[in-house]
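One protein chain is absent from this view; the other protein chains keep their places.
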């Protein structure tokens, strides 16, 4: 028995030299673990270098200590971050699964050292200062930070695939934001929504979305047999959603809820159409928009996706019901928050950055 | 509402002989079990007679066979329904926890035999034929059915307490409807809601709301680690909500979801105010409306009730968040679907029908 | 045991002035909350004084801040512990729901101030130094501590009811220990167990048994969809079990497991009988032993109690299966760890200390 073999690609691509060298900072979090697992299986990528922040020295020396599900051979060493070592090992692409402020501070250095970066935090997603204010970033070099903010590509591949090939810095979208934007984009971009009546996303997430840090809010007894709304009107993902969809903040109400399950997001989204439409028209609008998109599934109305269907996959599942007045529309959008909402989407972005098939390593 | 009273010892009714004789048809369901438990503890009520429908002959002879949590003395016999026996035993009040069509068929007979009835099904809640059509009732005596429909009191005690004293037939509200109506009534009755923009209730319920009948939908593996929306635009509780609140069906979107927990409902409700209001004004509106109402708790904004807080109680917990535009309002309403949403409310109705304190037996 | 009594209205104590004054130190924990709830309903007891340790100053001022399920009137003030104030308020009985070492340090003072004490921690349960060593207590006054250790009554009412009336210090049993001792006592005391073959208790507990302190072990994602054994061969409850049952440590294997549920314990217990017995004999042995005991229910073999049946009650449910060799016996024992395993049992002990009916306040 040897887990080491997991890290080996099943079939060797013809030229081993072409395999991409990547590193992950933050593999000890839930998204970081999923990212590690995907990269270990990815046929175009070498076994990733796992880094830890200097602040985490004295912490675990191997990822299997943190996640015994990986145990078997101790082959997932966590090495202290050093830019020179990272370069020496030939790393080209760095994934950051770090807290927002840490990503904000690390990215300028990483870019300066010639790395491409996919950042899973909220540090570089927002273009407008008013939205970014919610994070309260303190930039040591505001000029560089502003430049990078301008350059960063919001990495929702279904909407931005053409800009990823040349991206140096990809801001991987938030989990909630992914579920909401993908549901709304087709109708909004087609101008079919009566925005004056408001758009509402009632979103529900499993607990892994709240991170691995123990707190009274993530204690099993607080979550089990419970449901709660939180951050009403002030969740940071509102900024992402309205920026990407071209809305004003006042046109959207976004209400996150904490579900008593480990993972998964279901967003129930309410819009009023600005003209009467047949269900088949709505369905066509969605299907055409995502034609050729590997990781979005459209359910034929009135069938609706359930949260469970997309778990452990990179899919975003979309479905809808239209009222008999042909105006009131309920959209349901489901993702696995750690995959399409984080690590899976990061790999999808990587695939597009390097010109590979969008599903490589994700099936 | 005062929890302080919980600490007070119960006072003995002066004359034991005055205790009410009740019967329950349908104690073998989840609501019926809760109702049985409450009545067994109720100081004004004798141990209830437990009846079963003729269709259930050959079924369990004692309620403890169905719910071993009651086991110990075998003292919960289920007797076949016979009107003459019911009268002979001196039963005055009959609780029906039966399927909709069964209640529709049984109530005329029960009333004809001089009983007062609290019906927990949807059989008698709706005044408008267009809403009732969803149940597809077939009345053997349409004239009597129409008369009883007209006479039936919708038993949401916070809104109808004055009409309960003389009620012969009380239609106990639906669980979802209870959570939605109680949240919306204060603002709607005060004319503060911009109904032209629409009202949305995104409601989530535990599985006991789906009943005890096994099906692929209630199989543990289908529900656990899942969330799903269902009956979008066609759930029968829409009728109750719009009738009680004086809305048109098109002014409301109601979306129920199945939560992976045994019990409890949380409704997240979205309204637009028709003028700017301060949070304190909204809070006052709610508090004044429910002043003196024992079983509604208003949480001070921005604190929100969580589903867990009202479990195993008869409370409806209400809270809200108002956006900084002072127009967009999110209300959160929580109940235990089996208590305030069913059996607890039925007992609250009984208390008011007999002139007792509203919390009698429910603390 | 008779559930019939549940249906009877409570009788008013003749003289309200006689109500007992109690205080709780540690109401902010799970057991403390349950204890508070029971005492608030208990007809013989005044609303309890809620105390907090000096170490917790700066913490919440009212219990409803910790448990919003209590919210409504802010009427659960937490007052700093002061012996003089406690006496001034006429408190006679002090409940300690504090960590082990805290209870060890506080009890001598409490007794010295003339209070009777029911301690829910492990501080005073063990008579033998070798068992107590696991807690590593440091006693500032070893002589007094030794005296109190000798005087403390192990408060498992079904086994020690006669000694409770005069007890000054009651050591409330551990939750696991309660489930195991009650299952084994009848057969062991009757000399029916072949101890040379060993006794095994495979016990499973809900997460509230691990306390309210957040940790990586109680994080929702660590517990959900999981099961784990822990503290194999070194759980402190082994000491209690073997002391109370007159076993040597080597005769017992006790393995606790953490279940993905909030509350409840199920112990599956394995013994070999030292002679062939019929199932009816085993059943008689259990039934006779617990004859007249209100809070133990014996399930008729081969029916077994399920964990769910005793939740939210003070029952210990016992059942068993006997192999066809009439020697191999599997016992199943279920309790609610916060009630019969903690707060409920503490109140049962109080009832016996004051000569009241064993079920007072617990129905």
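Each chain carries a letter (A, B and C) given by its place in the written order, and its residues are counted from 1.
In this section, a contact is a pair of C-beta atoms (placed from the backbone, for glycine too) under 8 Å apart; a residue touches a chain by one contact, two chains touch by 3 or more.
Since the structure is predicted, the reported quantities are computational estimates derived from the model, not experimental observations.
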- Note on the structure: Per the whole complex, from A:149, A:172, A:308 or A:333 the residue touching the absent chain is A:308
- Message: Please identify which residue in C:85, C:101, C:268 or C:284 touches the non-displayed chain.
- Response: C:268
- Query: Pick from B:207, B:298 or B:335: which residue touches the chain that isn't shown?
  - Reply: B:207
- Query: Which residue, C:20, C:311 or C:352, contacts the hidden chain when the whole complex is considered?
  - Reply: C:311
- Item | Interface with the undisplayed chain - residues on chain C | 197-198, 200, 202, 204, 222, 224-230, 232-233, 250, 253, 255, 257, 259-264, 266, 268, 270, 272, 302, 304, 306-308, 311, 321, 323-325, 328, 330, 332
- Given the full complex, what residues of chain B touch the hidden partner chain? 30, 207-208, 212, 214-216, 218-225, 260-263
- Task: Over the whole complex, note the residues of chain A touching the chain we left out.
- Result: 1-3, 5-6, 10-11, 41, 43, 68-69, 71-72, 225, 290, 292-297, 299, 303, 305-306, 308-313, 359, 363
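Here is the rule we go by: only the chains that are shown with their structure count from here on.
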- Task: Would you mind working out whether chain A and chain B touch using mostly the same residue numbers, over half shared, or mostly different ones?
- Result: same
- Task: Count the C-beta pairs in contact for every pair of chains, then give the pair with the highest total.
- Result: A-B
- Message: On a C-alpha centroid basis, what's the spacing between chain B and chain C, in Å?
- Response: 36
- Taking each chain's centre as its mean C-alpha position, how far apart are chain A and chain B in Å? 41
- Query: Multi-chain contacts in chain C: which residues touch at least two other chains?
  - Reply: 225
